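Okay, structure first, notes after.
In this view, the complex is presented without one of its protein chains, the others remaining in place.
Moving on to subunit A:
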Amino acid sequence: MPQTPKLTLSLAKPDNLNHAIKLPHCREILIEHRDLARVGFLDSEGCLALARAAREHGLRTVLVWDLLVSDNQLLAGAALVRGLDLTLFDAIRVQDAGVARYTAECFPGLPRQLVLETGNHNLPGIVTWIASIQPERVVLSNELPMSLVRQIRAAVSVELEYIALGRLLIFYTPRKLVSPVSTLLDEAPETIQRFITSEEDEGHANKHYPLVENQHGTFMYYEKDLFLVPYLAEMADAGIDYARLDAKFFDDTALLPALKAYLETAVDENLAAVKALLGPRLSRGFFKSNRTDKQFKRLKNPFLAVREDAAYLGEVLETKKKQYTAIKSAQAFAVGDKIHIQNPEGKITATTIQQIRDSAGNPREQAAQPGIWVVNHIRGASAGSKLYLGSGEPT
């Protein structure tokens, strides 16, 4: 069997721990309390029962406290955590910097797992987080391709985790966005699940984004479920210690046995069985590459920016064909000066200043200082065109 990371699991139903323990490489269970985790379905009793059961089967247990919190919420969460039998947990998982600091200070004996899934895409940052919070593990951003994970692995010694299966959280707000507008509710359940579809253009008509609202706010997920289970060996090779299987939004009664079959026998039939239990569209996320900055250079018209390779004279404000061009100059110029213009479409035209008037209409031989000037009509110039001294030809 190829090398595989250890697996950490989030379950939809605690009863399915029985399936989880049969999963090859499963070493850890994430325990999500409804008052501490972003999306959790367990109360304190349920959390403790699941922790005990997991321990009995030799699994590690991690209490998830990944909410972003105000001071009051932090105090409430801290009181809740203090009320739990913390000997049943091997670690606590946090994301909020304040919660991380608080747990490091107040529960020093409970190892921390630090979620760095929001941003944190560079080594200096990750190294500083580790030095400050001293976690046993960091949960890396799913926007990091494996090539960068390798570099992180080479530089840090803590455990590294990466999500391998689950919904991709793409939006988290504390505001409730479903219940105030939903006409489908005849009561207010603790967790409301919906799908939203963009109506902006037809290209999005088949993209349905899961939306979950609970007491902590609203969570939106990518329309495709992340599915990297076929790449676990590659993940391990890059240095990932733990791969997370977040099964809480799926029918894990069926999914976990299917995963077991695939992990034991990686054949197409078993892979198809797993996929059939996930959403209709699957994604590898940014596992292979992340090129989300490549479109940036197209966001602005480069011809509206002042060039650094030429002496900037000013900008065209207004033109009237065969009559004049009004300009705002940035430096002195004179009749007879050769200039060139670059219009907003990028076209460059050379010309010569033939006449200058000030805004009161007085003729001038030179425009001695920056200001508003009216010169002869410049062919090809339009409002916003940039003017430069010189002919524009290479020297």
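In this section, a contact is a pair of C-beta atoms (placed from the backbone, for glycine too) under 8 Å apart; a residue touches a chain by one contact, two chains touch by 3 or more; residues count from 1.
Going forward, contacts and distances are computed from a predicted model.
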- Query: Under which of the names "Cell shape-determining protein MreC", "U32 family peptidase", "LLM class flavin-dependent oxidoreductase" or "Carboxypeptidase regulatory-like domain-containing protein" is the non-displayed chain listed in UniProt?
  - Reply: "U32 family peptidase"
- Task: Kindly state which of the options A:W65, A:W129 or A:F333 is in contact with the chain not pictured.
- Result: A:W129
- Give the residue, chosen from A:K6, A:K22, A:H208 or A:H377, that touches the chain omitted from the document. A:H208
- Omitted-chain contact residue, chosen from A:R101, A:R364 or A:H377: A:R101
- Item | Touching the absent chain when the full complex is considered, from A:P24, A:P108, A:P174 or A:G336 | A:P174
- Where A:L140, A:L313, A:V374 or A:L389 are the choices, the one touching the absent chain is A:V374
- Per the touch rule stated above, subunit A touches the missing chain via residues 68-71, 73-74, 96-102, 118-129, 132, 143, 148, 151, 168, 170-184, 193-200, 204, 206-209, 211, 220, 222, 279-280, 283, 285, 290-296, 299-300, 306, 308, 317-318, 323-324, 326, 328, 359-361, 371-372, 374, 383
